[in-house]
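First up is the structure itself, then whatever we jot down about it.
Missing here is one protein chain; the remaining ones are kept as they sit in the complex.
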Amino acid sequence: MALATGNGPFPPTPPGTTSRMSRIRRLGTSLRFADVVIHGDTARWVEVAENTSLDAAGQIAQVLEQIDATLPSIGSDRTRILQVIVHLADLSDAATLDRLWDAWVPAGHLPVRARVQSGLGGNCLVEMVVTAAIEESASQPGHATESSH
Amino acid sequence: MALATGNGPFPPTPPGTTSRMSRIRRLGTSLRFADVVIHGDTARWVEVAENTSLDAAGQIAQVLEQIDATLPSIGSDRTRILQVIVHLADLSDAATLDRLWDAWVPAGHLPVRARVQSGLGGNCLVEMVVTAAIEESASQPGHATESSH
Partner (left out) sequence: MALATGNGPFPPTPPGTTSRMSRIRRLGTSLRFADVVIHGDTARWVEVAENTSLDAAGQIAQVLEQIDATLPSIGSDRTRILQVIVHLADLSDAATLDRLWDAWVPAGHLPVRARVQSGLGGNCLVEMVVTAAIEESASQPGHATESSH
């Protein structure tokens, strides 16, 4: 099992090799960032509560609902979430997070989770950075290409 | 090299295409989060020191030891770590982190690293979010599927 590593510049691709590029798909209408970016069979996105006038419990519940709304739109579901990085504006909301989280995550399909306190700005009390697996369609246009440099 | 992107909803998979889904594997016995989640050949996990009564040097050393203990259990090792996001509760421990880190990372196989100060709660002084490569077994059940919608 050869593992090629090194700190130098990358060698050129040898002639006749096959290049593969996973498809990139982006969802959303914002002009600042995508709602979701999918690369191959991995989706990444960031959720903050749409209604930041809610208290922490309300915002956390809403963020989890928003994740629930996003998952089917990308061909995923709660059992395919890989990682959630939870930023709380105030760690005193950690017990509230855990109570809502524990009722939400599916037993047997738990993601890894980090939970840290970060400044979030405005009235935002929670921000979650989500990574999830989706079903990848391997032969859609743009996914696999043959190159013969 | 066609790169398919767009902001609209995803088109349906054309008939006769091949779908691929990387296996998801989860390690751990917690009911709140997985110890490690592996998707395809990428593993993600979060480490905090098991003994948070230790000082910063003790917790950082313990987190690195815990990473060392996790790596072989998932078919990886220090040379395959891709990224470590280090959250320190107090940036005045940065020099301690660097001293222990520099002795730990393998020359020629360094991961990318971010180091930020975040609130961690309890007596937790360091939290590391780790991404590492593992060997993927491509033909295990569940990895590759054929679909003909």
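Letters A and B mark the chains as written, and numbering starts fresh at 1 in each.
Here is the rule we go by: contacts are C-beta pairs under 8 Å (C-beta built on N, C-alpha and C of every residue); 3 or more make two chains touch, one makes a residue touch a chain.
Model, not experiment: these values are computed from the prediction.
Taking the whole complex into account, chain A touches the unshown chain at residues 1-7, 9-10, 13-14, 17-22, 24, 26, 28, 30-37, 39-40, 44-46, 79-80, 87, 108-110, 118-121, 127, 129, 135.
The chain not displayed touches chain B at residues 1, 3, 5-7, 19, 21, 23-29, 34, 41-42, 73-75, 80, 82-83, 85, 91, 94, 98, 101-102, 105, 107-118, 131, 133, 135-143, 145, 147.
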